[in-house]
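Shown here: the complex without one of its protein chains, the others still in place.
Here the chain labels run A and B in written order, and each chain numbers its own residues starting at 1.
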Amino acid sequence: MCLAIPARILSVDEFHIAQADIMGVTRRVSLDLVPEAGPGDHVLIHAGFAIQVIDEADAKETLDLLLQMDMFREDAPGTEEFVEAAAPEASTLGSVVAEEA
Amino acid sequence: MRSDRILLAHGSGGTMMRELIEDVFVAEFRDDVLKRMDDAASLDIPPGRIALSTDTYVVNPVFFPGGDIGRLAVCGTVNDIATSGAVPLYLSVGFVLEEGFPVADLERILVSMRDSAVEAGVRIVTGDTKVVERGHGDGVFINTAGVGALPEGIDLSGSHCRPGDVVLLSGTLGDHGIAVVSTREGLEFSTDIRSDAAPLNKLVAEVLAAAPDVRCFRDPTRGGLASTLNELAMASGVSMTVEETAVPVRDQVRGASEMLGYDVFQVANEGKMVAVVPAEQAEAALRAMRNAPYGEDAAIVGTVDAEPPGKVYVLTAFGAKRIMDMLVGEQLPRIC
Partner (left out) sequence: MDYSSFRDPVVARKLIEAIGSTPVEPVKFMEVCGTHTVAIAKYGLRGVLPEWITLLSGPGCPVCVTSNADIDTAIEFARQPGVVLTTFGDMMKVPGSYSSLTREKADGRDVRIVYSPLDALDLAQKHPESQVVFVGVGFETTTPIIASAIETAASRGIGNFSVFSAHKTVPEALRALVNDPDVQIGGFILPGHVSTIIGLEPYRFLAEQYHVPSVITGFEPVDVLQGVYMLVKQIAMGRADVEIAYTRGVTPEGNAVAVAKMNEVFEPTNAEWRGIGIIPGTGLKIREEYAAFDALRKIPVTPPPPREIRGCQCGEVLRGVTLPYQCKLFAKACTPEHPIGPCMVSSEGSCAAYYRYTDYGKS
């Protein structure tokens, strides 16, 4: 019930309808629920409406904080398969093809 | 051709039908064998085996960004023939036209088919047309059947994949499906994405030459990559794992898929080819694909394992493994 995705507002017309950009795709989006939003803002869109302005600075800060979490322990349970899968060498495709010149 | 719309009389076998065939079909297709208008085309085929394939096209809308039903009809059958390792040679075309269909649109479709056939190096040599009452057809339905020459010693099959093999994909995923849905009423959005409909017989031939032990080719059309790989995994009794980060997807396709709630692995493609090759020939196959027409974004996307048979997995960008499931029915946009 929550499929809302980030989009960037390109322009707004006099009816509070914006043109929003989602990774290069453009669609009309109503700003009726977020009237303060304007061109350049990032918003969450759901069913053709913006429902919130996204705080990008907050997003960056959250990620930085999470990365700094000093709880890394080799023997923490449930992490073995995950650690293997996440490590770049675990990519089974890497060994098959040498880098193209 | 005096009428600007298709009428029932154009399908009735009389002079108006002849007018339609001569002034429109034969005039646009411009093929010597077709011009003879015999009931059967007499053709020269190299000695040995042949490959035969047919498909029917009912796409709506008939014209979409990057293509039309005609291009799909030619490329689709050319590609199906090519997956067997055969060289596509001749096509037949069958039309069911709806009363009232604009002749100008029909001509546009025929030109597109002719151009696609020329590009693929195949000839449209025989055809048929019928007209149905208004309301009994979706504008136009097209069937194409194709014949190709299958050289000795080639035995490609979806049941030949083996553990240790490598899965290649010839280019970006999802372009066709997203291009078509972008024009659909109630869902419209603006995008540069165009259908990828294209003939891939030359690409297949070059990969076959570079990697002679290739197991099979398959084009991921309806149901997308997920259907294709699940079919291959089941036919061969093997497991496959696709690395999400290795699969080429255009940003706009990703954006549109996120917006509509689509799974990119299930979106249709009309100009892409999957190839499964033994590991030691993967590099050569990839290089051949990238140098072939329409293969510039080709990538190695996955591997084949023994267990569990018939299952396809995705190693997600996030690092966990989950099943790549097959489409059930139509993929619908969602807000949940």
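As a working rule, a contact is a pair of C-beta atoms (placed from the backbone, for glycine too) under 8 Å apart; a residue touches a chain by one contact, two chains touch by 3 or more.
Note that the coordinates shown come from a computational prediction; the quantities given were computed from them, not determined experimentally.
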Touching the absent chain when the full complex is considered, from B:Ala209, B:Ala306 or B:Ile323: B:Ile323
Missing-partner contacts on chain B, residue numbers: 185-187, 258-261, 308, 311, 316-323, 325, 328-329, 332-336
Touching residues on chain A - with respect to the absent chain: 1-4, 6, 8, 28, 30, 32-35, 42, 44, 46-49, 51-52, 54-56, 58-59, 62-63, 66-67, 69, 71-73, 76-79, 81-83, 85-86
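In this section, only the chains that are shown with their structure count from here on.
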Interface residues, chain B side, partner chain A - complex: 166, 182, 188-193, 241, 243, 246, 250-252, 254-256, 258-259, 261, 279, 282-283, 286-287, 290, 300-303, 315, 319-321, 334-336
Residue ranges of chain A in contact with chain B within the complex: 1-3, 5, 22-27, 45-47, 82, 85-86, 91-93, 96-98, 100
